[in-house]
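Dropping the structure in here first, questions after.
Here the complex is missing one protein chain, while the rest keep their positions.
Labels run A, B, C, D and E following the written order; every chain starts at residue 1.
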């Protein structure tokens, strides 16, 4: 996979060049939200798994939060289940939320655990039900079992981290009456990162970050403060599908995450590039002063 | 649920009468294999959950291993997947084992976790992939992804127990090439119990235990040694579906589990009855001298 | 002791019905003050010991504080020691306080330890001298070695709890000059409970609790706030020997105990009834809003 | 107490001269059996307490086992209880063993605890009932509740040591039926020391040690092996009351105590002299090669 | 070394007489600054080492900070290196600071470690570079690598203490650019003591303490508050070389050290005399009210 012409000695140099970054993040909590197209290619998935294991091995307390929309849709399709929409939002009935739980916590989650183990990592797959980690409430009766996070119990996450495992988390939650809810992966990751007072949240998407010129990756904005992000949104430079992504990042930063990075999950090893090289990758959003 | 006429004082007496049994098992590992009809009734499920949480609360280190055959069959049916058999055994192709993983680890497992939490327990759902807990190998090429346990890594189970959770375990395993296998729940539970040098394994089935007269529950044999069990099998008193159950129990005892109890999961609170009352329930199998 | 007609299955149901209460108190500190007539009957003593061991087994951090007036009087009588009173209070000379120490810490305390061990508990008997647990000062010169608690050192209690034992405590104290004092058991228990920020203090007396109509147990008041208790005292409903009991409870609550229960120690298993059944027993006193 | 003419600087020199001995015993378990006349003088008691606290402060894991015969006799006398003998041995009926427990565990034990605390030590008083430390059996029916040690549970002793306290132990024991027995202090100390694999047991008596010429302290034998001790007994040089003392020492050494010292408890600071000065005190008994 | 006429028993009495002082300091951090003439005599060095090991053995958390001016000067002389002065202060060029590091951390420090081990202590030699313990900055460009402490990282000191060693510390520091600085031993000790919130700092000098009449040791002032010390300085009673010593002590006290003692290191066992005898030694400086 790596070009043959890189000498052994250059490899060693490359690795030691990462030391300042390793020193910086060692012992810190970093939440990675893994989703989008980066999940559909086996090759990209392998690259993300390697990144996660590597980051875990250099002493970063990695928490992997994942989505899985396409897998859910595919399963519903196979089961002959028709999606119902209300004002453009998917209505989640009891049967749907059961499928969501089954696909996320049983298929996507445990597959990631298996791949992390295969790459030398040590992982345990959790969902919001384990140790009552994610408490949620219904967003609106009309949408059924779509939930918003009301509380994150960090104990099971920290217990699993402290015992030496990478926690892999499916974003479903439970309310006081033991009803299960499907929770948007990005916002759940932000709530988890905020509760853990994470040093970084990495949000993998399908574009390179915030771009000055739409469709021109070379116009990538490397750094934004929360207020600059809001400004860009007002100016219409942040628009469309990027709006909820940025809102989620801003929310995380305002709730206590030190910085959030939005990057393109389709770039192999984007996470390691962001964290362990000087150039980085994607757009970094911080609170600013 | 409890008859009104039981006085408050009688309740207290009943509880303290359980003390000798609580003292006996406190701090010990007990593996409960939960399966069969006890899983299909919501009322029975609730009763089993209460038992598990109670046993956990009185200081027993409970490990809950579960099956889920009917849920798997139902899901396959809904997905239009036809079962294929070879010599009476189900052939498990790649797609089937994916469904098995998804249903066991995502649906059945996490539902149990949720119910334990609802009843005041503290649980984390694991499968054999988490922390590479269950290593397996293919039984025969013809059967596809049907596996036999080659090794149990008890570390994730003990880590979860030590952090104060009830581990709930789905019995799928993984081989050195990262292939996933469906593993028979009873035998997996026996291997887990043996690896943990458990004090007891409770095997829930659909009959009361070993009966002298088939279909006559009053002929229940309360205690058997391994050699007596083998004798009864030769004599044909243990026959039919009971044979593999007993073989599994004998195997567990021979590998180091102190005693195994086979009991009727359809009787409410059978597990608490067995462990915390004098009469007990079901048939106890020990090594004998 | 339990009526024969209670089926095995009913026992199991009864136990699991206690789960919500077990869940509520597990891990919490509960101080039980054991005294009065409940100490003079061997049968009642056995019932109290079973309660204490059971509560300890379900994860409650039980601290057992005991009295022993009758034993002291009997011993003084046997030694031909005449009681002297001043304004109705017993004058405690040097010889008397030595007898008190000897009887409480050597006879009553170690007997309770032995009975707890016999019932499967794990106990260590302490008095206020061990680890300088209770510092006291003289109440009045006239009364001799009658002391008031000035400080509770919770370290020896917590050390013993953390090592897995039930601390059993005799209420004698010591001043800076190493003089020993006899301390009223109820008030010492209240000070200990307050220092431990206990979840509950159970005060065993010889009547059912606070009664609306004196001598009519059916007029039991199940719940009182501190201000209601004061009100009842003004109204004369709380009177006589109940006054110092209630004052002690109110003091404990005001110093930080979450709630105090005053109950009849002569009712078998009253403590388990109070803590692990829905109806409870006795009168609960809380701070109110 | 110390003569005025010793200069401050000489004191410092004296202390640092003890360093080689402190280094030798630091971190080791030493069991001190305190009894005999050394208990009856308040001045000697103070000197022993100072020794114990000092040894504890220099890092020795001191376990203090005490007797109390005279206190028991005095109490029985005060209670008008006549001693009964059978073949020269005291018959211990139920009432007597209760008095023994009360006096040892309530009076002598807690007084020692109080004095240790007064001298800056940190102590917890235990008896053989606490944590079921000493299991005993009846020696002979005729003698009633006179017991022999069948097992020492070192856990409560080690728990108390590890939490930073000096365990002070009364030598009563309990059998499987919860009967209490009076146990000879010297032999109980030897069993405790053996179970703890102690570095030293110090046995305080009323004579200087083993003497070549009876009544001539200058003929003290400083060191004996087990076989030499047996030889001296055959030769009649060890005789009378010294025989059971030496038997007890020999027994301790044979069961695993590294060495036992028999010394005169009436000499002030004899224990510190033995352990922290070059000359030592008393007779040291070792296994020999 | 100790006069022959001191009896064994007097030794034991002397040691137990130290108990109140041992009790007072046990478990507390005491920083000893060892320097001056006390370092040049082998006999005095041996006496200081015995003191340090003894204090460590009685449970004091001793931190030994040392100087070494004469050794540095001797080494520079041997290397033909001429001292350069600017306004009376030694100019420290790169070569000089290398010699300082080498002599302090390699010769003086490790010699002390070796002697402590020889006397039964357990020691680890550190300098301000280990674990980046002492961060410093240049005092003035003219003086070269003479530094002032900007931060003390107590972690390596506490790690070494907690693992059971006496930390022996050479006072060199490092700045953000990894330059090494020579730091005055007294002020470094004061900064270390302040960072550790030490109970005592002992500053060994060549005179007995603060004297009312210069050259008259009998006019020693035993106790001073910070304000009294300042007053004495204004009055000229504290003068000459004593001024920076007292300034250093006052600084330590104002930054959080509970008390500082300035004493004559040439008196054998002065540290043990100060800490473990009633008379003490030297002048004690406290904050006053």
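Remarks
In this section, contacts are C-beta pairs under 8 Å (C-beta built on N, C-alpha and C of every residue); 3 or more make two chains touch, one makes a residue touch a chain.
As the structure is a computational prediction, the values presented were derived from the model and not from experiment.
Just so you know, the chain we are not showing touches A, E across the whole complex.
From the options A:53, A:72 or A:229, the residue with contact to the chain not on display is A:53.
Of the options E:35, E:125 or E:185, the residue whose C-beta touches the omitted chain is E:125.
Counting the whole complex, the residues of subunit E in touch with the unshown chain are 78-80, 98, 101-107, 109-110, 113-115, 117-118, 122-127, 129-132, 156, 159, 163-165, 174, 178, 180. On the side of subunit A, touch with the chain left out of the figure occurs at residues 1-3, 6, 8-20, 22-23, 26, 47, 50-51, 53-54, 57-59, 119-120, 267-270, 272-273, 276-277, 279, 281.
As a working rule, only the chains that are shown with their structure count from here on.
Looking at C-D and D-E, the interface holding more C-beta pairs in contact is that of D-E.
Every chain gets a centre from its CA atoms, and the centre nearest the mean of all protein CA atoms is that of C. Mostly identical positions are employed by subunit A and subunit B in their mutual contact, as over half of the interface residue numbers are shared between these two copies. Remark: subunit D and subunit E have CA centroids separated by 43 Å (rounded to whole angstrom). With centres set at the average Cα position, the gap from subunit A to subunit C is 54 Å.
Shared contact sites, meaning residues of subunit E that touch two or more other chains, are absent. Arrangement of the chains shown, judged by which pairs touch: a linear chain-to-chain path with two open ends.
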